[in-house]
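Encoded as structure tokens, here's the structure I'll be asking about.
With one protein chain removed, the remaining protein chains of the complex are shown where they sit.
Labels run A, B and C following the written order; every chain starts at residue 1.
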Amino acid sequence: MSKIAFVGLGNMGGPMAANLVKGGHEVHVFDLSEAALKHAVDAGAVSSPSATVAVEGANVLITMLPAGIHVESVLVSRDALLDKIGKDCLVIDSSTIDADSARNLSKAAADRGIEFLDAPVSGGTAGAAAGTLAFMVGGSDSAFAKALPILECMGKNIFHAGGAGAGQVAKACNNMLLAIHMAGTVEALNMGINNGLDPKVLSEIMLKSSGRNWSLEVYNPVPGVQEGVPASRNYEGGFMTDLMCKDLGLAMDASQASRSPVPMGSAARGLFNLHQAQGNGPLDFSSLLKLYQQR
Amino acid sequence: MSKIAFVGLGNMGGPMAANLVKGGHEVHVFDLSEAALKHAVDAGAVSSPSATVAVEGANVLITMLPAGIHVESVLVSRDALLDKIGKDCLVIDSSTIDADSARNLSKAAADRGIEFLDAPVSGGTAGAAAGTLAFMVGGSDSAFAKALPILECMGKNIFHAGGAGAGQVAKACNNMLLAIHMAGTVEALNMGINNGLDPKVLSEIMLKSSGRNWSLEVYNPVPGVQEGVPASRNYEGGFMTDLMCKDLGLAMDASQASRSPVPMGSAARGLFNLHQAQGNGPLDFSSLLKLYQQR
Amino acid sequence: MSKIAFVGLGNMGGPMAANLVKGGHEVHVFDLSEAALKHAVDAGAVSSPSATVAVEGANVLITMLPAGIHVESVLVSRDALLDKIGKDCLVIDSSTIDADSARNLSKAAADRGIEFLDAPVSGGTAGAAAGTLAFMVGGSDSAFAKALPILECMGKNIFHAGGAGAGQVAKACNNMLLAIHMAGTVEALNMGINNGLDPKVLSEIMLKSSGRNWSLEVYNPVPGVQEGVPASRNYEGGFMTDLMCKDLGLAMDASQASRSPVPMGSAARGLFNLHQAQGNGPLDFSSLLKLYQQR
Partner (left out) sequence: MSKIAFVGLGNMGGPMAANLVKGGHEVHVFDLSEAALKHAVDAGAVSSPSATVAVEGANVLITMLPAGIHVESVLVSRDALLDKIGKDCLVIDSSTIDADSARNLSKAAADRGIEFLDAPVSGGTAGAAAGTLAFMVGGSDSAFAKALPILECMGKNIFHAGGAGAGQVAKACNNMLLAIHMAGTVEALNMGINNGLDPKVLSEIMLKSSGRNWSLEVYNPVPGVQEGVPASRNYEGGFMTDLMCKDLGLAMDASQASRSPVPMGSAARGLFNLHQAQGNGPLDFSSLLKLYQQR
């Protein structure tokens, strides 16, 4: 059993903290929202009046925040938790932030003799609640080994992607590729429909052929083809277009920092941004199909 | 057992005709190349001095030619086989041509009371030799039912995509989607490599995550990641960039004829065309990775 | 003075024929539409009951038709005018068609000892009426010299682009480039607006800087920035999105036939096709701005 400090109890962080409690850990939580704190306490966590109090005596510090500047603020500048925790306290940042920031935070921790892991997740709020998230982790082998039993309380597929920042890079690569094949699937199915093909039949053909991809398998974007997917409930729930645009922005940052050409990722980003600009940011990202059709 | 006329004995047509012979059919073949004819005869086919002679008394006519103009020439204008075969002779065109031409040929056949199927294949020369091709078939239910036992001599997955032209549309959609996720996979892996990730590890992570697609599963474009793929033999063999460019051209034709936007397919086509223009047309299409890297 | 046969009296052909009459020529016209014929007769042309009658004794034959198949039908197959005119009759096709078809027609004419020019125009219906069209001409020097005084009755800028087909290629290149800088101008101005800049000020800055292009100069896509442009009259009149999509299709054909990569042209085509698919085909092409904004 570890004493875990958990900072950031949003839609993802809340259920993640609850699963740590279920896993038998002592979880001290902090968030700016009273409601979020109360929720966590109801799930068995211990409320802290500040991030600084939450980390007192902690073996593990987990952050789950919206963007790189928030993590930097909590760990280094405003709250400066890296100066308040002990050297034996493992820091796991599960926020989705840019790889450069993750590397900088890892270095700031190393300068203080502290181990740091970037460990962004995928799987959405449903995966967070069910404890079936995927974690893509960057950092040393030893830190990864220490983190593994903790992460397994919250997730199912725990990947060690490489050194510092590699978790964020892996997530950026994966989600960029997801955006690409979703957009491609949308336009292949739309072209089939426009030519009189049944999207269900065309989907089955491509699933058994070289067009196969995750979007076709479990996230068909055409309403009525698959049950239980966002397309079959007016694109509500799921993974918001706004979030995909954020992730594609992080992929562009990674491409720029590493001088990696990403023409396909850029093309996909252009489309999701057009869709967002037309007012569809809150809809699931598979609603991109609407961009291709008359309103 | 049917009497089958087979016109067009190229890299694909030759082994397909041989498999029909193995299936117990009487196969009368024609090709402009003496060598190709001899090959087919060695495999048990009957050589014909012309396409017109080949179709005498045939129950089935199969064409396997490079482009729409050749099929049109054989069936309608120069050889005019549609005017020479009986009404009970089923015509199966397995060439990969544009959907509009396929629909026109179907109509020309129907005007003469003849049943016509467009039935392009995928699976390459290896699939043609092994009899494991996939067929995407457009045409009536009755014609499809008649063709099925014939096609099963040459292939494994036989899909009925819909009415006239639907086979060509399905193939265009599938191969466009293949081009998209291959290009996306290339650039995601390249960005990972540039950020210090091991492409094998990144491939495994994305395979188990939402980036999953056929290119990652069975056709990894990075040398050394998968055995037995073109990337691991200098991109030789496989599916040539030139052929992918041809198929993307057909997809553009289909998009234009049906007013279907294909921005992702167009982006992929731009990349494969650049790769081709740089002199890589004969290499397997997964060699697109070279476009992203310093020479 | 020449005796000119003019086939195809649409929105462009009608006023072009009228300008030939004004230029002092004897113009024998044919069109399937009675109304179009009547219009031309009112302008001083002589009506013919068929294309065949129109070309009797003509020194020049001008065709102005929607697509390559129509020109082929009039000149070679259905009406076969190339077999009915004399060797001294110069044929000028001002239709916008694909370069390959133009080359084929030129060859068909040459086989009969007849000179042929492909001479597509730009300038729209306003330019056709005012006699200020631009002609991009492909064919021999001698044919170009003969055609020049005729073309000058209808246009202002008469360019000799090169040999057979070069007129069509030049137009495809030009209009593809137009589509590219219009789309670029749309998104640069939109990004400026979203950042609080006045599009008039930003337009003036870019006009005097390296962003300068024809769209900014005379066809600003933002309503209210320039007077007299389609953007300032609800995108009515001007050059329809549908026509730009047609021209981009011809550019794709030219790129395919010559193995020329056109990634930027493809990206522009993707956007205009999305805009068309959303129902804006009849609006001026500068209305692409709507694709970028919330409805």
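Basically, contacts are C-beta pairs under 8 Å (C-beta built on N, C-alpha and C of every residue); 3 or more make two chains touch, one makes a residue touch a chain.
As the structure is a prediction and not an experimental result, all values here were calculated from the model.
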The one residue from C:122, C:220 or C:276 touching the chain left out of view is C:122
The one of C:75, C:183, C:231 or C:277 in touch with the missing chain is C:183
Where chain A meets the left-out chain, the residues are 245, 249, 252, 255-256, 259-264, 266-267, 269-271, 273-274, 276-277
Across the whole complex, the chain not displayed is touched by chain B residues 263, 267, 270, 274, 277-279, 291-295
Logged for chain C, residues touching the omitted partner chain are 99, 122, 134, 136, 157, 159-163, 165-166, 169-170, 172-178, 180-181, 183-185, 187-192, 194-198, 201-202, 204-206, 208-214, 217, 219, 251, 254-255, 258-265, 267-268, 270-271, 292
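As a working rule, only the chains that are shown with their structure count from here on.
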Expressed in whole Å, how far the mean CA point of chain B lies from that of chain C is 37
Here the gap between chain A and chain B, centre to centre from mean Cα coordinates and rounded to Å, is 39
So chain C residues touching two or more other chains come to 263, 267, 270, 274, 277
